[in-house]
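Here's a structure for you.
The complex appears here without one of its protein chains, the remainder shown in place.
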Amino acid sequence: MDEVVVTRTLERSVSRRTFIKGVIAAGAATSSAGYLLRGSTGLFAATAMQGTAERLITLNVNGQQRRVDVLPNETLAMTLRYKLGLTGTKLGCDRAECGACTVLVDGVSQYACSTLTHQVRGRAVTTVEGLEDRQSGALHPVQQAVLDEGGFQCAFCAPGFIMSMVALVDANPAPTREAAAHALSGNLCRCGDYDKILNCAMRAAELARRV
Amino acid sequence: MAEKLIGKDIAPPDLVAKITGRAKYAEDFRAEGMVFAKMLLSPMPHARVRRIDTSRAERMEGVVGVLLPDDVPQPEPPAEPVLAREPVFEGQPVLAVAAVTEQIAADAIEQVRVDFEPLPFVLDPLDSLRPGGPNAHVQGNVRVRGEDGTEWRDHKWTETDFAAAATADRLPMGEPVVEWSRGDVDAAFANAEVIVEETIVHQSLTHHPMEPRTSMAYWQNGKLFAFTSTQSTARTKGALANALDMDPEDVVLVAEYCGGGFGSKISGSTLMRLPAIFSRKINRPVMLRVTRYEETYIGRARPGFQGWVKMGFRGDGKVTALDLYLVEEGGAYGSGDNGTAGVVADLTYQPDNVRVRSVSVFTNTPPKSAQRGPGGAQIISMLEPILDKGARELGMDRLEIRKLNAPRPDVRFGPRDMGLTSVHAVEALAQGGEAFGWEEKKVLSGRRNGTKVTGVGIGLSPYTAGSRGYDGLLLLRPDGKLQVHQGIGNLGTHSIADTARPAAEILGLDWDQVEIVWGDSSRGLPRSSVQAGSQTTHAHTRANHAAATDARSKIQEIAAGTLGGAPGDYVLDGGRVFHRSNQSRGMSFGQVAERAIELGGTYDGHVLPEDIHAETVAAAGGLAGQGLMGVARDNYGGDGGVYSWVAGFAVVELDVETGIVDVTEYTGYADCGTVVHPRSLGAQILGGSIQGMGMAMSQRWVFDPKWGVPLAKRLYTARPPGILDVPLEMSWGAVGIPDPQTPVGAKGIGEPPVGAGAAAIASAVADALGGRCLCRTPLTPDIILAELEGLEPPFSRTATHVG
Partner (left out) sequence: MATIRDMMPAFELFQPTSVDAAAELMDEHGGDAWALAGGLDSMDWFKDRIKRPRVVVDLSGVSELRGIRETAQGLDIGALTTLTEVERHDALRSDYAVLADAARHVATPQIRNQGTLGGNISQDTRCWYYRSGWPCYRAGGNTCYASAPQAMNREHCIMGASRCVAVNPSDTAPALLALDAVVTVRSGGRERTVDAEDYFVGPAMDITRMTVLRPRDLLTKVHIPSAWAGAHFHYEKVQDRGSWDFALVSVAGAFRTTGGRIQEARLAVNGVAPYPVRLHRVEQALAGAVTGEETALAAGEMAVEGARPLRHNGYKVPLMRNLVRRAVRSVA
């Protein structure tokens, strides 16, 4: 936890427990207008708050340690795209619905749009930019499979699907077509290229087995 | 010998960029000093902005500026403003704030106070057509052709019209706005052996391209640099320049990749103007990252139809009469799918007697636009199950009845009495039926396995598939490589690469000697078709064919001029031009290009043909002197409409205890002329068919009728199909007979599969239900289960925006 800027210890009853606190500056206030009222209601109404500076943390992304300013309410997708220049991770919905932002966290597929960046400190994040062999520059077997099969159309969904395929072939070297479809069911392709995407996944498993 | 390219699977040249994350879509560009814009959207379906107070927002640290309705042109409706003073749908942008971070911009929006005066609104076209019913715009509810072009009208039906329908399950039919006919439908119905009549609803559905319509823009030395998500490149530059009242040459448009459009981003979007205008105002680069939430409102939708159809059949199955009435939900800014729908219906069934009446009504729902197979996809998915009904009553095979009615080469159709360049719909049905195994599969119809019943269906779907008269622009460089300049867009159809193949073939070049130039208007893009309506395969194989033919002549002339003999004695192959009698008597293309530069004039683009478009002249001007230029207009001409066809075949399993439909098999078979790129063609056929399946089975736009605002505004509530909603394996094929009126023989294919996929599923579901047509999309489990259980249907036959 060397990257933690503010570490506070609860003095009274929980002195042995530490936790990390992040603070940000922003204003929010409530008011209301006529017609159909929509906004914050109930228990968790907005409250104005004061804050301090942004926090510098270290992230492990594609095998590299990256120092970066991260707000407490910042998602991993935003950090990758807007602070680390890794725009291969796409924002298709920002609501954990379409899978375009899929990345691997410690090898497990997650939606980067719905993961707080502060949650992946100390964990290995892999994005589509991290798949090629760092020495040789060779494509990852999954990428090679997609190239062989001519996969994807508009390809906005491709980085996310490819990350899901990597997770699939890592976990299941010999998937059935049905297992592959289930593994890819968290990614949406609006061009409807599913048949070809499944061909890619099957080819990817074949190539990965040879490696 | 140079390789043969037409008909081969060659991965598009941009695929590596796409799979490594290096491909830059609009939101991936950055500029020094870039700020972020956020928009305030209308919270109500129709309102007038009385007062805006941005003072608190503007005082916030990090806020750079605001853009108000007064800062943008306010054209008369049905033209759409970038920011509305009188919003006509919930979600319409009203103003924008720019700040140094997106977070601050969003927080600032919350500090803006807008006083909205609610105005009457209407969602259901039938409500607007009622006597005294509300209009979507204060100017009226329909547009009609008047003496001075189109004009607004307050179009109302009578109480009698509504009373005649008697129930909500029957479409009332008052005075139409558009009507055309051929023959005498009433007489034909009098003589018909079988008549089928239904009221039927097709829902509106949003495009949901994976990439929202994000744009970034900045200005430098009076020039606008715009980065946007668009289906077309050259035509978007023009559209943006036009909207901003600028000289197109002062606009640099960058659109290298487009994350899907499906008709919603044909020449960019209305919204792409916002960062351009905002950037000019605050003198900072502006990124407008459009979110999915915003895209759902602003991202266009396919218009819905409330329709009525009456089909009359002769004893042998020939459709003798077709009477169609369509009420179109035109959305906030209008739509014209109703016109196309009637034409496509006439073309597909070839009735001697036809009458088409329609009215397109403006509504306070998000704007509509073309969506893959606009009008055609809806009407085919509506009519094919009704054709099935006729076949059942006649005891006819459903494939045979389609073959019988499908057009022959001497086809005439539509109000303008058109013909076709070629048509092989019957072959697509026959060969597709063979590939699918229609004879074996059709006997599975109604088979019961536990709680599941099998249904088998067909859909035959045509759509326009080409246009003519665009320009091709090529440059053979001194390094011997060929640059093909493509002004069309790059949205995944691979046309930027595939339509360049004829050029390489004509010049005898291997594919690795070809470089595609696309996606950046500063690199010189010729006048191109929009990348829409399945035009590009046809339009730009022609244009590139013409330009390559021009280049070939020039190469031969240079060879003859340099090496002696007649130009016609020279052959092009393997990157060289040589004398037919002696291969060693030749020049490399590199030498030819250098010679062209020396010669100047027409050879290197300093002198251009007179018939090319001004945009091509400007593009070619920037390339002159860099090599041998091939540049020409497509003057191949042609007579008749260019249409492609897809016959879709499906097997479904319907669970009678849950209403769930599982699509287990699908085959799509196309008539689209010569096959240029088989794998890409398959992707278009199956991808389009899957969009059709979503249309038939799940997608929806639901509104609360009282408040007039949308509810299904999330992906999971709007339900585009996922990978588990389609068969695990699908197959496709193509007739492959060249169109005789185009040099490469190829026609487009993007549009027709949508209707085929939707109709095949609708037809199969009706089959599983023993021939009962539910006459509504989407065919969700609630509606199917209610039918099976004999419950009151959850929604009436005319209900729209429900589900």
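Per-chain residue numbering starts at 1, and chain names A and B are given in the order in which the chains are listed.
As a convention for this text, a contact is a pair of C-beta atoms (placed from the backbone, for glycine too) under 8 Å apart; a residue touches a chain by one contact, two chains touch by 3 or more.
Note that the structure is a prediction, hence the values are computed from the model and not measured.
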- Which one touches the absent chain: B:113, B:447 or B:580? B:113
- Message: Considering the complete complex, identify which of B:160, B:220, B:582 or B:658 is in touch with the unshown chain.
- Response: B:658
- Query: Which listed residue, B:3, B:80, B:102 or B:179, touches the chain dropped from view?
  - Reply: B:102
- Message: Among B:173, B:560 or B:702, exactly one should touch the missing chain; which is it?
- Response: B:702
- Note on the structure: Touch rule applied to chain A and the missing chain gives residues 10, 13-14, 17-26, 28-33, 36-47, 49, 51, 71-73, 75, 94-97, 99, 102, 108-111, 114-116, 118-119, 164, 167, 182-183, 185-187
- Task: Since one chain isn't shown, list which residues of chain B touch it in the complete complex.
- Result: 38, 40-41, 43, 102-103, 105-107, 109-114, 291-294, 451, 657-660, 698, 702-707, 709, 711-713, 715-717, 719, 721-725, 780-783, 785-786, 789, 791-792, 794-795, 802-803
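Criterion: only the chains that are shown with their structure count from here on.
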- In the complex, the residues of chain B that touch chain A are 9, 11-12, 15-16, 18-25, 27-28, 43-44, 60, 103-104, 107, 110-111, 113-116, 118, 207-212, 257-260, 262, 289, 291-293, 491-494, 679-680, 682-683, 686-691, 694, 707, 709, 714-716, 720-724, 726, 728-730
- Residue ranges of chain A touching chain B (in the complex, touch as defined): 26-29, 31, 33, 35-36, 38, 71, 73, 81, 86-95, 97-98, 100, 127-129, 131-132, 139, 143, 146-147, 149-159, 162, 177-178, 181-182, 184-185, 187-198
